[in-house]
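Sharing a structure here in structure tokens format.
Removed: one protein chain of the complex. Kept in place: all other protein chains.
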Amino acid sequence: MTDQPIIAIRDLHKSYGPAKVLRGCSLSIARGEVVVVCGPSGSGKSTLIKCINGLEGYQSGSILVDGIEVGAKGSDLPKLRARIGMVFQHFELYPHMSVLNNIALAQVHVLKRTRAVAHERARELLTRVGLQDKADTIPADLSGGQQQRVAIARALALDPQAILFDEPTSALDPEMIHEVLQVMTELASSGMTMVVVTHEMGFARSVADRIVFMDAGEIVEDSPSEEFFSVPKTPRATEFLSKILAH
Amino acid sequence: MNYHFDWTPIWAARGLIAEGLLLTIALSAASLALSTIIGLIVGGAATAHSRTVRACALFFTETMRNIPLLIHMYIWYMAFSFLRLPAFSCAVLGLSLYSGAYVAEVVRAGIGSVGRGQMQAALATGLTGLQAMRYIIYPQALRIIAPSLASLFSQLIKDSSLASVIAVGELTYQAGAIDGQTFRTFEVYITISLIYLVLVTAASQLVLLIPGSRSEAAAGRFADA
Partner (left out) sequence: MPDVILKNLPFLLHGLWLTVELSAWSIVLGTLLGLLVGTIRFVRVPVLNVLAAIYVEFIRGTPLLVVLFITYFALPALFGYRTTAYRAAIFGFVLFIAAYLAEDFRAGLRAVRPTLIQAGLATGLTRWQVLRHIILPQAIRRVLPSLFNQYVRLIKFTSVASVIGVTELTGAGLLINARDFHPVKILATIAIVYLVVCSALSLAGRALYAQFGVRT
């Protein structure tokens, strides 16, 4: 039971109309693993992880999350999504609520915690990401880096089994990338299962257990982190690495 | 111009004017409430996932908007006369369905302008679609459309004047009555116009009560529905 992968994707196919976005992707993620998904734009990385929590549908193949088939008719998606957190590229904090309420909302309405418990947990998480004195601020008054850290706290608030990150630092000014990566690194070392779509190869190299390289809708390489960087198996991966690491 | 101005009969008839004013306000308030409910539901439906639901919403909006308000009122008053609804109710129903369709359009646009990412973020935390609409999407949409809603409310007050045609004793009806009694045609209608002007201006300021709506509301005093 415990060595079952927490996320098991098998032969996933997805198209947007005539365009094939995912071509037969297969991927397994074990509990506690930190997996980085990288690749050129349009390779389908974001689409792939959005399929995991059912935000995107797929035509064929299967995705099992903690034993639940994501695409099955009648599967309880809200319940599944409460077990998997997600952090978005553009933070997507709710602009009409304070930071505290952003983090408390789902706790109250999905996990049915009391307001008091939810607020308390929210404050704990804010402290964990280093923003304890921003509880009553509104998102518009925070910097991008601060907003993203709040978003991570929001994802943690439901005590998820895994967190999906969709290019968490791509919309940030360079000075703020570090503070977010710091939080993510701490998260990884605390044993959280993470799937991170990113271009931050430094982070990938030091924190990830595995690197998954995608190109044109396919998973081209899937290797342990050190191996990927020193001995890439395919020419496409080699090309990508040389471009990314060149500057 | 041989017209002899005489405003005193207008003042003498202020009781009738007051009655008419009260009915106009009652009519407008009732229709505002009903059309807002209709508009929120249909506008939300217009953004639903199901194509059938969206089509129904579109059908409703197109039909209700493209039938003139006067016809709406006549339909309830004459075609559905077997329902024996009092004229006031006919007017409210006619106004609400007509306005409701316009509110629905505005609500739909408002929901659409809340970024897709907000919905995804809300769903990603395990909220159901309905919960996401209620706590995340609608609150943001309402703030965006507040100025347009002010315009529609102003328009509603003006449209209520058509109720006079189905014998509801609101402001315009009373104007006709007073004109019949006093023959001060010009004074009566100018007075009524000014009263509507005041009502409409007051109505558009009310929308500033919605928390978070900005002073763009001041720009939308009169409707262009």
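Per-chain residue numbering starts at 1, and chain names A and B are given in the order in which the chains are listed.
In this section, contacts are C-beta pairs under 8 Å (C-beta built on N, C-alpha and C of every residue); 3 or more make two chains touch, one makes a residue touch a chain.
A quick note: this is a predicted structure, and the numbers were derived from the prediction, not measured.
Of B:T63, B:S113, B:Q181 or B:Q205, it is B:T63 that touches the chain left out of the display.
Remark: the omitted chain is touched by one listed residue; of B:T8, B:S113 or B:T201 this is B:T201.
The missing chain lies against chain B, touching residues 1-3, 62-63, 65-71, 74-75, 78-79, 81, 154, 158-162, 164-165, 172, 175-176, 179, 185-186, 188-190, 192-193, 196-197, 200-201, 221-222, 224-225.
Please note the rule applied: only the chains that are shown with their structure count from here on.
Contacts from chain A toward chain B in the complex involve residues 50, 53, 55, 77-82, 84-86, 88, 90, 92-96, 105-106, 109-111, 154-155, 157-158. Within the complex formed with chain A, the chain B residues making contact are 115, 117-118, 120-128, 131, 135-136, 139-140, 143, 212.
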